[in-house]
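Only a single protein chain was left out; the remaining protein chains are all shown in position.
And then chain A:
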Amino acid sequence: MATLLQPEKVLYLVRGEKKIRVPLSQLYFCRYCSELRSLECVSHEVDSHFCPSCLENMPSAEAKLKKNRCANCFDCPCCMHTLSTRATNIPAPLPDDPTKTTMKKAYYLACGFCRWTSRDVGMADKSVASGGWQEPENPHTQRINKLIEYYQQLAQREKLERDRKKLARRRPFMPQAFSQHTIHVVEKYGLGTRLQRQRSGAPISALYGLSLKEGEDQKEITIESAQALDEVEPLPEDYYTRPVNLPEVTTLRQRLLQPDFQPAGASQLHPRHKHLLMKRSLRCRKCEHNLSKPEFNPTSIKFKIQLVAVSYIPEVRIMSIPNLRHLKESQVLLTLTNPVENITHVSLYTCEEGDPDDINSTAKVLVPSKELVLAGKDAAAEYDELAEPQGFQDDPDVVAFRKSNKIGFFIKVIPQREEGDVTVAFKLRHDFRNLAAPIRPTEEGEATSEAIWLTHHVELSLGPLAT
């Protein structure tokens, strides 16, 4: 019977950009828009970074600097497991007395899963427990930085040209003597600083200020273009006859973990710092309110803001399904749970003919016509054995049982198709009290929270027909 509790059995329709049918446990509820939201129709944002192995929070500025990698933890380059630091005692000569030796601690990195150690790649043992390990540097860094500077200079020049062209066009207030050509010439050859200072119009002088500086600076960054090679190294002769030592050759995945080096041999695989994970906050796209904001602390699983749908919308669950037969009416027992603390009134409606949302149902359903009343959720109710009867008058044909904030009720299902799964759909209408945003001042007390009626489209998949 646990299969009936699977979340995919009961789907709620979300009207976002696309209509999505998702179980209620995966939905969020924006109480400012009073609508259900799914993961597709909210915008995700990165909230905080943390290391998955040492669970240390990292401020985003530091994360940017460290390229989203933890300072202390390393990944095994062979199997991507977390490396642990091990210590051995090695004899080392005392600094002041070379003849005597004393035991010193030396630290090395080792993988507990694939038994890789930092000694395999030739990394010397370090004398400090953490912080001694360096990642190798990319040999092309210098050249690339120079290229970037060079192109930035070109880009600036182009921007200047562009700005000058733009300003050159809207120049009604310039004196006639300074035609565009003259200015062009003047700027290029930097004649007469005095003339330039007499310019009118603040923006133009600012621009010439720039060119003046550049002219004075005279430091043009030039780079030498890359030299093409005539010959490429051929494969060594013994390549054709040498047997391949497969564990020594790195796999593609291991290589791609280090994009800068991509070593072919396992003896050049250096460990990398562990990549961070992030915590995500969600925001409604329409009203820009946060729907979910996690705690800052990586070890905490709670949320600062948690507007999940299960805590606002009554949840429908299937309790028992009898044998369903083609064109025969059967009673299905459903439960309805009230997540909020005040009394909720729920009414159910069948989908009308030609309802555009109702595309999946393969059976007719008759829902109770009366309004169902659900008691509020009382946190202490489970401890209170002498619970007073709640005093609701229930129609025994409709309501099967009632227990604190949950009721079980019957719906009648008539499968219309001979084969396939039986799916039914109906509309659930309930009142929702928005306790969140008090529009009027709170002097009026509880009366400010007005009830608005929300309607949701619910689909149940009741499984195959009984043979």
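In the analysis below, a contact is a pair of C-beta atoms (placed from the backbone, for glycine too) under 8 Å apart; a residue touches a chain by one contact, two chains touch by 3 or more; residues count from 1.
Basically, contacts and distances are computed from a predicted model.
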{"item": "Undisplayed chain, where the name is taken from the UniProt record, one of \"Trafficking protein particle complex subunit\", \"Actin-related protein 10\", \"Sodium/hydrogen exchanger\" or \"Serine/threonine-protein phosphatase with EF-hands\"", "value": "\"Actin-related protein 10\""}
{"item": "Touch with the omitted chain, as defined above, among A:K19, A:R162 or A:K304", "value": "A:R162"}
{"item": "Candidate in contact with the missing chain, chosen from A:T102, A:S130, A:Q262 or A:N297", "value": "A:Q262"}
{"item": "Option touching the unshown chain, where A:K9, A:H49 or A:R317 are the choices", "value": "A:H49"}
{"item": "Chain A, residues in touch with the chain not shown (by the definition above)", "value": "43-46, 49, 61, 63-65, 67-68, 138, 140-141, 143-145, 147-152, 154-159, 161-162, 165-166, 223-235, 239-244, 246, 249-252, 255-256, 259-260, 262, 264, 275-278, 280"}
